[in-house]
Structures are given as structure tokens and as C-alpha cells.
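Contents: one structure, followed by commentary.
A single protein chain has been omitted; all remaining protein chains appear in their positions.
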Amino acid sequence: MVREPTTVDGTTEGGQTSSEAPSLEAAARGRTLWRRFFQLSPIAMLYILGLVLPYLYLLRMSFNKYDAMFVFREAFALDNYAKLLSDTFYLQIVGETIWLGLAVTFFTLIVGYPIAWQIARCGPRMKSFLLAAVLSPLLINLVVRTYGWLALLGDNGIINGWLLDWGLVGTPLPLSNNFWTVVVGLGHVTLPFMVLSLVSVMESLSSQVIEAAESLGASVLRIFTDVVWPLTWAGVGAGSILVFCFSISAFVTPALLGGGHVSTVSTLIYEQFTFSVNWPLGSALVFVLLAMNMIVILLHARLFRQEV
Amino acid sequence: MSSLEINNLHLWYGAFHALRGVDLSIGEGDFLALVGPSGCGKTSLLRSIAGFVHPRKGSIKIGGQDVLRLKPRERNLGMVFQHFALFPHMTAAENVAFGMKCRAVPGSEINDRVKRALDMVGLGQFADRKPRQLSGGQQQRVALARALVIEPNILLLDEPLGALDKKLRIQMQTELQLLQKRLGVTAVFVTHDQEEAMAMADRIAIMRDGELEQLGTPKEIFTAPRTPWAAEFIGSGNVLKGRVLAGENGKTAIDLGAGCDFSLGQPPGTGADEDVTVFVQAEDIRLEPTAGTEGLEVISHRYLGLYVEVMANYRDGVIKALLSPGEAEGVAVGARVIARADAARCKVMEAR
Amino acid sequence: MSSLEINNLHLWYGAFHALRGVDLSIGEGDFLALVGPSGCGKTSLLRSIAGFVHPRKGSIKIGGQDVLRLKPRERNLGMVFQHFALFPHMTAAENVAFGMKCRAVPGSEINDRVKRALDMVGLGQFADRKPRQLSGGQQQRVALARALVIEPNILLLDEPLGALDKKLRIQMQTELQLLQKRLGVTAVFVTHDQEEAMAMADRIAIMRDGELEQLGTPKEIFTAPRTPWAAEFIGSGNVLKGRVLAGENGKTAIDLGAGCDFSLGQPPGTGADEDVTVFVQAEDIRLEPTAGTEGLEVISHRYLGLYVEVMANYRDGVIKALLSPGEAEGVAVGARVIARADAARCKVMEAR
Amino acid sequence: MIGRTALALWTTCTLIFLLGPLVIIVAGSFTEAPHITFPPEGFTLQWYEKLMGREDFLRSFIDSLVLAVAATVAATLLGTIAAIAMARENFVGREFFRAFLMSPLILPTVVTGVALFQFIRLLEIPSNMLGLVIGHTLITLPYVIRTVGAAIVGLDTSLAEAAESLGAKPLRVLFQVVMPAIAPAILVSIIFAFIVSFDQVTISIFLTGPDVTTLPIRIFTYIEFAIDPMIAAVSTLLIIFAYLLVVGLERAFGLDRVFGQKG
Partner (left out) sequence: ASNFVIGTFGGLYSEILDASVIPAFESANDVTVQKELGWGSKFIPKIIASKANPPFDLIYVNEDEAIFGETAGLWEPMDTGATPNIANVYDICKPPAIPQYTSTVYEFTCAYNPEKMDAPKSWADLWQDGITVGVPHISSTYGMIFLQIAAELNGGSVENLDPGFQALKDLPNMKIYKGVTDGFGKFQQGEMDAALFYRHRIQLLMDDGVSVAFTTPSEGTYGMRTGVQIPKNTSNKAAALDWANRVMGAEYQDAFVSNLYSPSNTTVTMDADLAAKHVYGADKVNSLRFADWSVLNPRKSELLEQWNKAFTG
């Protein structure tokens, strides 16, 4: 029924007048590209002005040398990069930062997916309530929010208080000041990003497709694994990149909830810029972070390639 | 494999009363065609049976068991959706395989059955295409294969062949019938193609405005529409308004107006001056040329392949006859004709 | 209002060659029906004309102007999509109004025209419904109204009436024709309903595997298929393989095998022992009962309303005849028959 | 049935998790003690009264509101257009460009703030507000691009085609067909952009100036050594604000209409 195409690119087929020589299809593609170019130019402009040029200045800074006297000395040295790349400590922090980002991402995904589903499927009143509840952590100043966590999770905090009162534990559990406290604290603020990304995709999931699966005898679990999950994959992708990026660039929450034991590349950068005022090293760290994140984002793009 | 019994089914969409007391029963292994005008509730009925919408009143029994409380997946039915509802992220083969995976059919058997099902609908070489890479008709065939391959007890088919050309359609009809016979599955299918309904169905149900208008064998439906509306809907027939007259010699007849002479006697149970409706199929009408001006004027010829459909002005509407090309030549557009029909082929019904 | 000329159009989807050099030309105000098997490229052709896909080669001219470089909206055409593509967030009325808003038609006129268009498709009272609250056929009618109301130069209709019941369909056909006549719009429409194609089209184009198989008036297409394939696709006809024989008395004839006697003389341009294909429509075949066992065996009856379709075993396939119910009674299933046809009604073509 | 119950249970647990830390703050806003402690001591509205007298907090609230609205409008428009432009064609370097557009999210916002501040000084732009709007637009854009981008993947392309065939120009297609069809995602991205901007501390640290102090910066600099109950009161009001925002959106656009139109 289907014949093999005589030629795939079509241009080598004989008998065509030369006026049609540049393939129409290619021309159409070219026009589209121009259109895309124009659509993307305002945003590109903003990025160039607001991000690229300022960061180029920082890039230049990252080749300067630190000088306690004058903040930095103009130079063109790779010292800062050499230091960062040769010292396993920094690589270890990079690794830990990524691990933190991943942990928070999985946390929000697991906690957030069911509630997103609930939001997508419930009535308008419940929807408003749940959305507001999900959003509310974001509206509280982060220092205040962190205080709330410490009050809950501290050695003498509310939860340990209950546990001790009920005799469930003899000594307070070390709920605060560790990596997992940071994960929970960051998960708390980033949950809205995951949930709402998922909701926005779930909302446009056609219920017919789910009906089709039901009619074919699919269990709830299978509808989830084989239909809903793959069709909300784009939402998982959007949510996870937002959560991941938010987590690895947060520095107040890790600093406070980590009890000083959790460092991320961002906390290092912040301290280098404001406390030790070592801008060359701080700038180099920025670009290490950038490189690392670009890799993560490109991997992410590969994992969540946009096709249905 | 199961009978289907529907009693006094009422469905509302918000304030809209979509099914208004549907009663329907289909025997085990029966093939029921559901026909009716657009928006009459066919899809709604199918979706009620499948369990996707929740009727407010009435009952649905499958194999004697009330299923209204069962989830769709517990009803063991296969459905072809009007808009296909293919899984967009799965290939054609994966779509077809899905239902078997749900039933934990072993992998090798799944592959076999998928291949056979896709071959059956002529899509063997499209197994790896995603739905959006398929044409409309190809998508519909994937939907059909997907519903059939699980060999359900009940098949609900919402215009399953609507996007197919005639040749393929007939091929698919044959396949469907073979399968249905082999499995003894009970099937309800919606179609707008009367030939299809006639050819495939054991029984035909005509729906109208959320109610069942008539249920019968194809022959019954075609030759003995129960109401003028059914007559009008199904046939390419003419539904004419007449009045019972006390004629000469004490005989009564039905007056159908000028130009229309069917020589109909008084139907039982009617009195003089009563309004009646006369149903006569277009192919049972003959148009005889007449010299005078009292006849009906022929206003159009429509070439339909086998036949010519000839319309003549009649009252404030038209009368329609299907003539052979030869006959049609005798009554060119503009000609004056008298319409005649055998009384035996006419059906007199109470007026609406 | 514009002619449409397509030359050597080639379209690829990735590595898949969907249109393989389509040539087609339609005069101003013509109504062209596009038919062909599922997946042959009808939608692809329409989408090329509309400008949604980009052919790699060839040209499309509307009113003499090459439009391949124009954007869809610059081509001033109306389209009904196979899957409707209604705007889900707009009501039926808003969907219909959309095109006029794009053309800056004044508000009051828009309201009028929307109302008229919706009334025309019988959806006056559904103006405020969202698409998902409409039945399949209702959605299709909204799509139709939306395309028609802007009174475009070219109308591209991809199975625009496929989801409608026969009655409504004929009504819509009439509306479409009236409108088309009034506006003089050039229309291309895809249909799987041959009657519809016959009834509405000035010309019919048959597509096959991305190519144009035949273009002609309905009558030409129906009575004189150019190729065996077209014959098989269009007709309810029989396509039989024969061989030219040197018969008795120096006369030649065509041998169609046992049980089939059409008394065909040697067609011009063929020699003895050459293979030919004979096309004969099912309604032109008569089945005569025969006593012996050398005839064909009747294997099925299919009641089609007007006719009975009778099939008889023939070689490794079947031969199909459309008989009147009376004739059909004479050849019950299991009976032996000889198939006959008037030589004049047969078309002899070169074998494939 | 089990699924439904489990889902409800999970939702409840998640709500407790979400609201737990907030309960402490809200409760703390009613305490009579000068610092918040849990459980609160006594009950008083004095901190709300005190807050009502704080003109600077009100001004900062308005500054933040103006800023958030401006950034949200800019980011939603630019981001939606960009997301749509990148959705279909596979142009060279698309993945790279996509990653580039995400970069404000992965760059430390403090540094972006410093860098942008430098640049703005260089251009001698006198208004800190402008710098803030640019900065906030930049950091909220990735949220818009990702959420809208995710929704576009699932969008039926034939809708835009239908609109084009009816003669719609690109802007009309965008505003009247594509955007409404992906309205849930756009609404979500508006919420994201607004809240990310409204709650933004780090980029604002360097971009705020004497003429504009956003609410988060006001709160941040107000806290000297302990979270005082007035800050708890501000936080409580902001939670109420979140709720009103969502309910307001619901009233204005009908979440139910915006969401779930494809049922």
C-alpha cells in the first residue's frame, strides 16, 4: 500500500524546473525561522541587557586576582578556576548541591503529585482552598518561614515535645540542623512550583483518554502508570526543573535549616560576594555553577524532550 | 456474551435532560444498531452503558447484573469512542496492546494478537506510528482494533466506521461481523449509514430526543415505521398529510391533494374528515407525465448512480421519487406529472 | 470565487512521501469531491492548499496566483477540519463569530450572521454551549457554520458531514449547495459517501496512495472508471479477470471462467491469450438459476432496503449482484447460478 | 474507593505539612509576649494595630504590588511568546536557547542582583524601580516559559490552524486561541510570576534603593534579632492575601472555566 519514496530529499528527482530548485519546504522552514527570530527577539534583548552583559562583566572578573587591599586586581589568570577545579572540596560541594536539588525535586514530586491530581479533579471551591494552601508558604518571608520550621523541628521544638510527652522517644530526635531538614524546608517552599506545574498540565488532560483506558479494563494503578503519568510528563519536567533550580540556588534556607552544616554552591557564592568580598573567586564559582547547571538542564531537556 | 437490559434510563447534563426514560433490551450476542438524529442521545446512551456518565434514574443490567454501581473497568466492555480517544503517547501497536496488558495477557501472545488486530484493520505497517502521524481513518481503525482485541462481553461502538471509505468500510463490517459471531459478543453500534445498519444489525433502535422511538429488525424498521417521524427519519420515503373523505358510492378515500393519486381506501379506525399521515417510499412512487397544468411540477433531478432522484413540487414541500434513469428521462425538469403509488405500498398512520 | 490549480505537488512527512505529484485543476465556482481510501492523502492535500503543511515541490495557484509562499490567513479560505478543531473555550456562537471578528465585521452584523449560520445548521438554541457540551454531530455543524459564515473564496471541507445522520446530511448538502451557488465559492470536499459525492460535486477526484487516480464528472467516474482500481474503489462493481480467447468460427471472446457468461467480443487492441480486466456493476449482473453443478454457488444475501445484495462464489473470490427482492428469492443461498451481463454494460480494460 | 480515600488522606497530610509551620506564625501574631513563642501567650490584636500604624509597611506593600504586577505582565507576555515560539520547530540550538532562557533561575539571584545593579549604575538609570522590574521580570520568566511550554506540548495544533484559516493574524491567534486554550498554564504562570516577584528577597537586596523598598526587604531589614509578633501579623495578612488572590482569580476568571475546559 505504501510505496517506498523514490527519494527522501526530493531534490534529486529529475524533471523539475530550476525555479523550484530551493525546496519549497526549506523555504517555508526558513520563513518560520525568521518568524521565530522575531518572536524571540524581545526576550533575547532583555536577557542580553539584563543578564548577558552584566554577567560578561562577572566573567571578566573571574579572571582577576583577589586582592584584600583593593578587592581585586585586574589580571587575566586562571587561578580561580584552577583552585576550584583542583580542590576536591569544591567539586564535592557541587556534587552535594546537585544531590540536594535532586532530593528536593523527588520529595516535591512524591508529595505533590497526588495533591495536584486532587486539585485538577475537584470542584471549584475545594480547588481554591487547596491552591491557596499550596501557595501560602511562598507568601511568608523566608526568614519567618524558617523560624516556623525551627520551632517545629528543634530539639525542644513542638514535634519533639509531643514525642517526648507521649513517651515515644526518650531523647529528642535530631530533626533539625541536617541535610534532611533542608530538604523538608526547601520542599515546603518549592511544593507550589511542582504542584501547579502538574496541575496546569493535568487540567488539559482529556478525560476521554482516561475513559478509554478504563473501558479497556485498566486498574487505577495502570491508568496512572501507563496513561496519566506519561501524559503529565511535561508537567513533571516543568515542575522538576523549577524546583531543582530553586533549590540549588537557595541560600537562606540551607544556611539556617542546615544548622551551618549544609553548604551549597550558592551559599559559598553569597558568602564570597558579601562576607569575604572575594569577587574574583565568587565570580569563578558563579561560572562553575552555571556550567554545572547547564549540564543538568541539558540532561533534563533530553529526559523531558518535548514530544507526545 | 451477555444480554443488555436498560430500564427507564434518565440522564441529565446539568439542567439538560439528555436521556428521557430509555427502555431497551438486547439479547446475548445480538448486534444492535443505534440510529437517530444528531444530538438525540446515542453517545450519551453508550456512555451510560460504559459507566462514564451517571444516569439519575433507571437501571442497566448486563447479563442480568445491575452494573450502575460498577466502575467502567469492571463492566468488561470494549468501546470505540466517537472521537477515537487514542492514547497520544503510544504507538498504534501500544494502543492496541494496552487492554491486554491490563488483563495480564502474556507478552508473546500480546504481540501476536496486536499484529493480527492491526493486520485485520489494514494497518500492519503502521504499527509504530503515533496517532498524530496517522490519517483520520487510520486512527479510527486503531481505535477499532483496540476495542476488539480485548474480546469483551459487550462492544460499544460509536460510529466506528464513520471515517472510512466505502470499500474499507464494508471490509471492516465483514470483519466485525465475523468477530462478533466468533465471540458471540453483544454489540451496540451507532451509525449514520442506513445501509450499514441494515446490513449488520440484528435489530435497529431509533432514538429521538433522548427517547427510544422504535426498536425492531431492519426489515420492520424499513418497511413498517411505527410513526411518521420514524418513517421520515429512516426512509428516503415521503410522508404526506392526507384527510379522510367520504367519496362517491359511499366509499371513502384519502385526499392527498392535487397531483397525488394513490387510490387509498379508508384505513380502519378512522372517520371522515380525520387527518392522517401517509408514508410511501420514494422508490414506490411513479411519476406519470400529464398534459394538463393540474399536475405537480418536476423541479430537480439528482443523479445517484443507480437511480435518479426526482423531486416535484407538492403543496408547500416536495414529493420525492427514485426512478430508473430511463423513467427519469421521461419527466424532465419543468414537466408536469401525477404521482402514483400502489396502495399496498403505502402506510397510513395517525397524523402527528 | 477563484480557480484552483495544483501542479506536481509533493509532500513529505519526514521520510514518508505522502503526496507524490498531485496535479489537479478546478474551475472557479466548481465543487470538487475528493474521494479515496483511508490514508491516501486527502487531508494532506487539503492541508497543503490551506498552507498548514509545506510541500517540498510543486505549485498551488489560487485564482492564478501562486500561494505557496502565502500564509494560511492570506489565502482567504474556509476550512472544516476532519476533527473539527473547535475552540474549546468559546461557545458555539463565539466559534462562528471568530472569523468575522478577524475581518473586523461590525458587531451587529456579526450577531446577525452568527445567528443565521447557526440556524442554518440547526443549532440556533445551542449558541451558548461550549463544544464539549455538544454531541459529535453538533460539533461538526458548528465547524461547518464557522467555515461558511466567513464566505471565503475557497472552501476546504474535510468530511464535513461525516458525523451527521442521513436526513440532516441531505439538508446540509442542500444548504451547502445553495450557499456555494450564491457565493460562487470554489469548494473541495472530502467525503466517503459516494451518493454525496455524486449529488453535490461538479467533479470528482479519486486519490490513491498520494496520487490522483482519476478526475471527472460524477457520471464519468461512475460509468467509466479509468482503471480497474478506480472501478473497484468507486463502484459497487465487480472487477473480473479475463483472457482473450480465439473461439469457434474465427470469433474471439473473453473467457471469464466457469459460471460467468457475459458474451463479450474481443476488445479492440487486444490479442489472443492476452489478460484483460472486465468491469461490471453489481446492478448489471443477473444471476440465473441453473440445474447443474457447473454454476456458481450463492453464498449470501444481504438486505439493503431497496435491493438484496447477493454474493456467489467465483474463483477465489466472489461475484456480487444487486437484485430486486423478487429476483433474489429465486436464488436462495446454496443455489447454483450462472452470472450474466449485457456486453454493453461491461467495460474491458487492460489488466493491471 | 480505596484510591479515593488514600488520596484524601494524602492530601490531608500534605496540608498539615504545608500549613504546620504557618500555624506557628499565625498563632504567634496573637501573642501578648514581645516575641513569638508557641503556644502563644494570651490573645491580643495589638500587633495588627501596630502594623496598621506603620505607613512604611503599607508603602512597601504597594511597592511590592506594583512591582509584582509589572513583572508579572512583562514576564507572562514575553514568556508565553517565547514558549510558543520554541514549542514546535526544531531549529538549530533550540535546546541551548531553551536552557539559556532558564539561566536566571540557575544563577544565584544575589549575584544577578549585584551584576544588574552594576549595569544599571553604568547606564545611569536613575530609577531603582526600573531595575527591579527588569530583575524581577528576568527571574520570573523561566517560571512562565516552563509552565506554558509544558502546556503547549499537549496543545492541539489544529486549533491555531483553524484560527489562521479563518483569517486570524498571529496576535489574534495568540491572544484569542492559543492563550485561552492553555489558560490553566498561563494562570499558573501568572500566579508563579506574581508570587515569586512578591516574595523575592535576594535579587531585590541589591536593587532596592532609597526610593523603593519592597515588602520582603522591609521585613528582612526589620527583623533585628527576633521574629516579632508584628512580623507574624504581616505574614498572617499575606496568607490571607494569598487566599484572596486565588479566590479573586476564581471570581474574575472562574478557575473552573479556566481550568478543566477540556473535560
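Going by the order they are written in, the chains are A, B, C and D; count residues from 1 in each one.
Here is the rule we go by: a residue touches a chain if its C-beta (ideal position, glycine included) is under 8 Å from a C-beta of that chain, and two chains touch if they have at least 3 such contacts.
Being a predicted model, the structure only gives us computed values, none of them experimental.
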In the intact complex, which of the presented chains make contact with the chain not displayed? A, D
If I consider the whole complex, including the chain that's not displayed, which of A:42, A:124 or A:154 touches that chain? A:154
Selected from D:4, D:121, D:169 or D:251 as touching the chain missing from the view: D:121
Check each of D:45, D:62 or D:226 against the chain that is not shown and name the one that touches it. D:226
Hidden partner sits against chain A at residues 66, 68-71, 89, 92-93, 96, 143, 147, 150-151, 154-157, 177, 255-256, 258-263, 268, 271-279, 281
Which residue numbers on chain D touch the omitted chain? 33-35, 37, 114, 117-118, 121-122, 124, 205-206, 208-211, 213, 217-218, 220-227
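In this section, only the chains that are shown with their structure count from here on.
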Give the residues of chain B that touch two or more other chains, as numbers and ranges in rising order. 83, 122
Numbers and ranges of chain A residues touching at least 2 other chains: 1-2, 29, 206, 231, 308
Residues of chain D defined as touching chain A within the complex: 3, 7-8, 10-11, 14-15, 17-22, 24-25, 36, 38, 78-79, 81-82, 84-87, 89, 91, 95-112, 114-116, 118-119, 134-135, 137-138, 141-143, 146-147, 149-151, 153-155, 182, 184-185, 187-189, 191-192, 195-196, 198-199, 201-202, 216, 219-220, 223, 227, 231-232, 234-235, 238-239, 241-243, 245-247, 250, 254-256, 259-260, 262-263
State the interface residues of chain A toward chain D in the complex, per the touch definition above. 29, 32-33, 35-36, 39-40, 42-43, 46-47, 49-51, 53-55, 57-58, 111-112, 114-115, 117-118, 120, 123-124, 127-128, 130-145, 147-149, 151-152, 158, 188, 191-193, 196-197, 199-201, 203-207, 220, 231, 234-235, 237-238, 241-242, 245-246, 248-249, 251-252, 265-266, 269-270, 273-274, 282, 286, 289-290, 293-294, 297-298, 301, 306-308
Any idea which chain D residues touch chain C in the complex? 156, 158-159, 161-169, 172, 176-177, 180-181, 183, 257, 261-263
